[in-house]
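Only a single protein chain was left out; the remaining protein chains are all shown in position.
Moving on to chain A:
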Amino acid sequence: MPADTFHIAWPRLRPGLLLALPVLLLAGALAGAVLTWRAAAANREIADLEAGRDRPVATDAPAPLLLARVLYLAHRDATEEMEPLVAALETRAAPALLARARYALGNARLRRALDLIERSQLDPAGPLIVLARQEYRRALQARPDFWDAKFNLDVASRLIRDFPEVDRQVGDELKAEPKKIWTDIPGQPRGAP
């Protein structure tokens, strides 16, 4: 009889349950308070970065904080420092933030390229524009309704057009060369001296 089982089991369980309930609830409340405090701390750091005060940001920081540092670096066109942060954002499930970070990286590259073009250094500007277009394209893949990325991709595309013959198979992706492995020791002496 389930009703009988309940009547027997309930008085025995009741003291333990009454003890566990406030303990669990207080533990949950404490965890919520810690999360709130962390969010507030991250927001203060984001505000600092937006105000132009640099803060070191670890790659395991919350995604909005990573993005704030990426935008700070983009403002200074420091593309090399941005790359590990964008790569860290890739592992988070935040497509909108990743799109914004890639867009900022594309902008930083394109600004450097435009600066080089201004100084008539066309050769180093080319690869930068191609890389910037890749970032815009990836930003749009993550967020198809990202209008600023569409606009800037159009600007970059007018500087260097796509050539159908060149990358018909690979699209905009650059394939990495498989690692070349030495099958023989170079320079090993052979035959008679």
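Definition applied: a residue touches a chain if its C-beta (ideal position, glycine included) is under 8 Å from a C-beta of that chain, and two chains touch if they have at least 3 such contacts; residues count from 1.
The rule we apply is simple: contacts and distances are computed from a predicted model.
A.B. asks: Not counting the visible chains, the remaining one has a UniProt entry; which protein name from "Acyl carrier protein", "Simple sugar transport system ATP-binding protein", "MxaA protein" or "Zinc-finger domain-containing protein" does it give?
C.D. replies: UniProt protein name of the non-displayed chain: "MxaA protein".
A.B. asks: On chain A, what residues meet the omitted chain?
C.D. replies: For chain A, the residues touching the absent chain are 11-12, 14-15, 18-19, 21-22, 25-26, 28-33, 35-36, 39-40, 42-43, 46, 50, 62, 64-65, 67-68, 71, 74-75, 97, 100, 103-104, 107, 110-111, 114-115, 117-118, 137, 140-141, 144, 146, 148-155, 157-158, 161-164, 167-168, 170-173.
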